[in-house]
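Removed: one protein chain of the complex. Kept in place: all other protein chains.
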Amino acid sequence: MSLSKQEMAAVVARDIPPGAFVNLGIGQPVLVADHLPEGSGVVLHTENGMLNMGPAAGDQVDPDLTNAGKQPVTELPGSSYFDSAASFAMMRGGHLDVCVLGAFQVSARGDLANWHTGEPDAIPAVGGAMDLAIGAKSVFVMMTLFARDGSAKLVPACTYPLTGVGCVDRVYTDLATFDLSPGGVVVRETFGISIDELAGRLDVPLEPPAK
Amino acid sequence: MSLSKQEMAAVVARDIPPGAFVNLGIGQPVLVADHLPEGSGVVLHTENGMLNMGPAAGDQVDPDLTNAGKQPVTELPGSSYFDSAASFAMMRGGHLDVCVLGAFQVSARGDLANWHTGEPDAIPAVGGAMDLAIGAKSVFVMMTLFARDGSAKLVPACTYPLTGVGCVDRVYTDLATFDLSPGGVVVRETFGISIDELAGRLDVPLEPPAK
Amino acid sequence: MSATLCATPEEAVAGIEDGSTVLIGGFGMAGMPVELIGALIDQGAADLTVVSNNAGNGDTGLAALLARGRVRKVICSFPRQHDSWVFDGLYRDGKIELELVPQGNLAERMRAAGAGIGAFFSPTGFGTPLAEGKETREIDGRTYVLEHPIKGDVALIGAHRADRMGNLVYRKTARNFGPVMATAATTVVAQVAEIVEVGDLDPETVVTPSIYVDRVVAV
Partner (left out) sequence: MSATLCATPEEAVAGIEDGSTVLIGGFGMAGMPVELIGALIDQGAADLTVVSNNAGNGDTGLAALLARGRVRKVICSFPRQHDSWVFDGLYRDGKIELELVPQGNLAERMRAAGAGIGAFFSPTGFGTPLAEGKETREIDGRTYVLEHPIKGDVALIGAHRADRMGNLVYRKTARNFGPVMATAATTVVAQVAEIVEVGDLDPETVVTPSIYVDRVVAV
């Protein structure tokens, strides 16, 4: 069986080391927070200037406390606030252990396309995506492996405008998890599909899981 | 009569606008603080990370509160602390209204030499001098006009290693005050010496005071 | 010079000229200087370049300024939002210019303006359409794009508290672009919830020192 979004989020959460400093991108990656084990010590960063962000706010909404998606959130003990220049210095400087991003496409060599479909009348918007793509020690992508039209999103070369070059380390999808290594695309795990079937539906060479 | 150090400091202090943000360099410029009128609202900056520094500490010395000369000082109401990167961003970014520096030599076009005598066995040390020289909106130099050996310190071109190029706006000395303008060296005021006599002892062309 | 305490937002935005570059704080609504933007609309300056993370929400604030046709160009990282219909319409009609800048480069370019840095090599955006035409360089095996400062004629920011000298503190994630914009504009105007006496802010906790602040108004 292929994974649901929540199941994908759980797989990602399992691979985040205890105590890691992590940025979860807008959209699906936010779900990962719900699957981090109690007491993991994972510290969430939000690009608008906070470390150790807590869960979404309930009834007690503070308009001065939001996440990168502009949703009201909370603070945990040991949090800190800083301005946007400091926040992006932290991201760009390689201090985050992991960031998890959504994607339109990822190429076999780790190029990321997640900010623009390239459609001529689309309003472009990039936010912090390009800073996150090149900044974290490990960049994880979380996406369905195939688009609604059936086209693969893990591709030999991105056709959408790039967010970052050679920046993705690992791709979590509903059908499989891949490591993008210098040696090629390594399948780490599959979900309800064989490696051969996967290879048949993708246009990139696949390496089997390391023993 | 030529001016004493304290008299020179008083002349400089008189020209500092009320409410100005000012950095006083190590050495003689520190004396300027004693001559600022009560209620001037002048805010002193110290490069090691503070605005609205107060006078030298008396008996109550706090080792965590020093000026750029590493002497114990005090804080005034409305002060703020920041780190060295922020402090020098403030200086380099042109936010200080005035800085007052000592000098070995100043050239007619405003080059400053105040950090190194060029002697081969001298231990070089620059501190924040080069940042101050190029950073403040107005850079004032305060020095005796002649060195102990009788040589002029306002010169056609500096022979000592430079601190900054074309950065000095005004030179306060014991014998005269000079504006270094694009039109040349303008004498603003003399102390116990005539302009003709001054011109005879200096190797730079002098313009008379503006009417 | 010490900050001027203004009685009204109108007084705080007086003198902003046509053609100015205006830095506007806020990330979405958090830290957005809503009253100052309202006063700027009434004040009437036009042909503005606005630098802000977003390009307005709904029909108020920055969106209202855009709707009046006062803004020639927006420099921002994320104009498209579910409620950015004013910007979206102007952009599709070719009535507003957009310079899209990755958020970190936006912040760092303003920091450079405030810190006297002439230009800097950023890794962000290399190899993407947003770096097209820009100088690039490989340094120590990594690739960078040369980015230049963004300086404002005016900054309009929201903070939490000011003292009467103009020292500022912020509140939670409403801090965002306020501190860096305060360093990067010729005239810096802050709206705050409260103005307190000099000495009432702990000097260790001041985020924007008074040297950066020209006008303060409590709203």
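Read from first to last, the chains carry the letters A, B and C; within each, the first residue is number 1.
Heads up, the rule we're going with is that a contact is a pair of C-beta atoms (placed from the backbone, for glycine too) under 8 Å apart; a residue touches a chain by one contact, two chains touch by 3 or more.
Just so it is clear, the model here is predicted, and its values are computed rather than measured.
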Problem - Visible chains that the absent chain touches, using the contact criterion stated earlier - result: A, B, C
Exercise for the section: Using the definition of touch stated at the top, determine which of B:L3, B:I16, B:L31 or B:M50 touches the missing chain. Expected result: B:M50
Completion exercise
In the whole complex, of B:L65, B:A103 or B:V139, the residue touching the missing chain would be B:L65
Practice task
Could you tell me which of B:D83, B:E189 or B:D203 touches the chain that is not displayed?
Solution key: B:D83
Handout entry: From B:P29, B:G78 or B:G128, residue that would touch the chain that is not displayed
Key = B:G128
Practice task
Pick out the residues on chain C that sit against the missing chain.
Solution key: 108, 112, 115-123, 137, 139-140, 142, 144, 148, 169-172, 202-205
Problem - Residues of chain A (touch criterion as defined above) contacting the omitted chain - result: 17-21, 41, 43, 45, 50-52, 75, 77-82, 88-97, 134-135
Handout entry: Those residues of chain B which, in the complete complex, touch the missing chain
Key = 46-50, 62-66, 70, 75, 81-85, 87-89, 91-92, 111, 116, 121-131, 134-135, 161-165
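As a convention for this text, only the chains that are shown with their structure count from here on.
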Problem - Touch-based graph of the chains, sorted into line, ring, star, complete or other - result: line
Practice task
Work out the mean Cα position per chain and let me know which chain is farthest from chain A.
Solution key: B
Exercise for the section: Point out which chain occupies the most central position, where each centre is the mean of Cα atoms. Expected result: C
Practice task
Compute the distance, rounded to whole Å, between the mean C-alpha positions of chain B and chain C.
Solution key: 34
Exercise for the section: Indicate the whole-number Å distance between the mean C-alpha point of chain A and the mean C-alpha point of chain C. Expected result: 29
Handout entry: Mean-CA-position distance for chain B and chain A (Å)
Key = 54
Practice task
Mark out which residues of chain B touch at least two other chains, giving numbers and ranges.
Solution key: none
Fill in the blank from the handout: In chain C, the residues touching two or more other chains are 111
